[in-house]
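Right, I'll just put the structure down here and ask away after.
Of the protein chains in this complex, all but one are displayed in their positions.
Chain naming follows the written order as A and B, and within any one chain the residues start at number 1.
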Amino acid sequence: MSDSAGYSNLMQFVLSGLAFGSIYAMVAIGFNIIYNATGIINLAQGEFVMLGGMFLVWGQDELGLPVWAAVAVSVLIVAAIGVAFERIAIRPLRNPSVLVLIIITIAGSFLFRGAVLLVWGDRLFSCDSFLSGDSIWILGAIITRQRILIFGTLLVVGGILAVFFGYTILGKAMRATAFNRTAARLVGINTRTMVMFAFGLSAAIGALAGAVVVPVTGIAWEHGVLLGLKGFAAAVLGGLGNNAAAVVAGLLLGVIESVAAGTISTDYKDAIALSALLIVLFIRPAGLFGRAELTRLGQL
Amino acid sequence: MGLKNLTGLVLLSLAVIVLPYALPDFYFKLIQIGIYALICIGLSLLLGYAGQISLGHAAFYALGAYTSAILTVRYGWSPWLAVWVGIGLTIILALAIGIPSLRLQGHYLAMATLAFGEIAFVVATAWVALTGGPSGFGHIPKWNVFGYRLVPPRADQAIFYFVWAAVILGLLVALNLINSRVGRALRAIHDGEQAADVLGIPTATYKIKIFVLSAAYASVAGSIYAHVSGYVNPGPFSVEHSILFITMVIVGGMRTVWGGVAGACLMGLLPELLADLEHWRFAIYGLILLIIMMFIPQGILLGVRDLIAWSLEKLPFRKADSPGETE
Partner (left out) sequence: MLKIDRGISQGIIVFALLLLASGIFFACEQKPQQMEETTTQQATPAPEMQEPMAPAEEPQAQAPQDEPIKIGAIFAITGRAAWLGEPEARTAEMIIEKVNGQGGINGRVIELIVKDTQGAEDRAVNAVRDLFREDVVAIIGPSRSGTSMAVADMCEEQQMPLISCAALAQITEGRKWVFKTPQKDSDVVIRIYEYMRDHGMTRVALITGTTGFGAGGREKLKEMAPEYGLEVVADETYGPGDTDMTPHLTRIRGTNPQAIVNWSIIPGQSIVMKNMKELGMSDIQIFQSHGFGNYGYLKAAGDAAEGVLFPAGRALVVDDLPADHPQKEVLSKLKQDYETRYDEPLSTFAGHAYDALWLVLDAIENVGADRAAIRDYIENRKGFVGTGGVFNFSPEDHTGLDKDSLEMLTVRNGKFAIPGGE
């Protein structure tokens, strides 16, 4: 293989990795938002992604909506599901332990998967690319417009969240809740509402990620599991609770995976990416950008 | 370990002995569940007593199973020897992964063990020359107990006794440990790691020892599985199974090792009970899990006990008490 071919292949791996890394990053942000509000890892996060994809296809096929409207409908419905899940399964508990909450989210993941299976069956659904037009050549690599759109979605989501958490009352209130719940309550923030809002927001971001990925991979009832785990890995790699770190970590994870698959071995690509994660954790126990003293210790 | 736990063990033994006669069309479903129960006993030591989570125990389960399979099939070893090699390899691996991992806390530890579990699964799938890859590894010799070969389905009853004898032995070891010096130290770690440190308890060493022990439980379970089923492939060793094991421990009640057994029975039987529901199965399974965790977060074992105690009105309603309050 000539050098230039090797270079363009490497570009190809990086670009493929960035598209999927964007998905991981959005899932990781979803994890972070709920983690900040409640201290738990929501293992149903991947299911929000899957539901997002499912409702997109449903909006297009059943309601006949144009693609952008279908995305909006899907995001709204899934956000409502997230809120409902919090209201029904999380809020009624008094002083639950973190482990119990995590198992409840696992139960939620089964419920969501089960419901999708009942309504839509186990078919793999797909839809057309949101943007028509040919693939684009970038630096010797070829990439579809949909993948660029996925990357763009991440940038937009990241930007909106930065503004939201930095400059709006609601965003600041959520940050305050994450920082110190008791103090937040003392200054008049309804922390329970914040938790509910966190579930809604996190579900919405997951749904958006799920919607934009459908034209590339299709979507089926069990697709959420793996995306959820990868997103969890990205959130931990960056350092739990830190959204900017999640973006970097998600993209990094996607690129490592893709480059490992392309240059070392497709058989072992997941093992390579996760080994990288383990090495990072062994050196920096709170993730790339996390500070050890800030992790919520001993809550298990 | 106290008369009370001993009585519990005797009752469990009686239940095990009677079951194949009482329910001949049912008891064999508890063979696989007994194997899960063994893993869960180890996990509940780790989770309930040392306060450490592991989402990678299916890897040790796999290591036991594959070590057994490879040594007996390729090299003609006896299963009885292979188990020990499996335990030995598991101890080495558990030390290698445990020493750096157990420095991590909470969700970071969960992720590290989960990553380790997935790596093990990938290796089992991809290293075809060693593990047989996705097609798996067949014709594994069966257990031979005093000249009787435990061949399913003919020897199902003997297999059932064999597996549950291992569970009871596992309980015995765990209960002994809990009520020893080690157990008290562990409780101290669980209640407050820094405080335990200050008291001069070598917390790091204890945590790693328990991690290794719980891995050894999983490894033995893996060896038992391999020689009972006669076939191993990567399917039963996925990360989802690791998560299932943790779920079993928490649903059963992680504040006692008995909870691991109860959780394995309940969560293991649910899919069997729900089998006829076809596509409803997933949703109902999730719903049951949700309800259990919402209403009896201390786990079914303590939940049921609390209920009994409460209904007998011998005691006012009690919250879940600290583990090992047996003395």
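One rule holds in what follows: a contact is a pair of C-beta atoms (placed from the backbone, for glycine too) under 8 Å apart; a residue touches a chain by one contact, two chains touch by 3 or more.
Because the structure is a prediction, the values reported are computed rather than measured.
Engineer: With the full complex in mind, choose from A:M26, A:A207 or A:A220 the residue touching the hidden chain.
Structural biologist: Counting the whole complex, the residue in contact with the absent chain is A:A220.
Engineer: Considering the whole complex, which of B:S78, B:S135, B:S180 or B:T205 touches the chain not shown?
Structural biologist: Among B:S78, B:S135, B:S180 or B:T205, only B:S135 touches the chain that is not shown.
Engineer: List the residues of chain A that touch the chain left out of this view.
Structural biologist: Touch with the absent chain occurs at residues 1, 5, 9, 12-13, 16-17, 19-20, 117, 122-126, 135, 142-144, 213, 216-218, 220, 222-223, 225-226, 258-259, 261-262, 266-267, 269-270.
Engineer: Tell me which stretches of chain B touch the chain missing from the display.
Structural biologist: Against the left-out chain, chain B lists 2-12, 14-15, 19-20, 22-30, 32, 125-126, 128, 133-136, 138-139, 147-149, 151-157, 229-231, 233, 235-236, 256, 258, 261-262, 265-266, 269, 271-273, 275-276, 278-279, 281-282, 300-301, 304-305, 308-309, 312, 314-315, 321, 325-326.
In the analysis below, only the chains that are shown with their structure count from here on.
Engineer: If you average the CA atoms of chain A and of chain B, how many Å lie between those two points?
Structural biologist: Once rounded, the distance between the two centres reads 31 Å.
Engineer: Which residues, counting only chain B, touch chain A once they are in their complex?
Structural biologist: 47, 51-53, 100-101, 103-108, 110-112, 114-116, 118-119, 122-123, 125-126, 192-193, 239-240, 243, 246-247, 250-251, 254, 279-287, 289-290, 293-294, 297
Engineer: List the residues on chain A that touch chain B in their complex, please.
Structural biologist: 35, 41, 43, 89, 92-93, 96-100, 103-104, 106-115, 117-118, 121, 225, 229, 232-233, 236, 240, 265, 267-268, 270-271, 274-275, 277-278, 281-282, 285-287, 295-300
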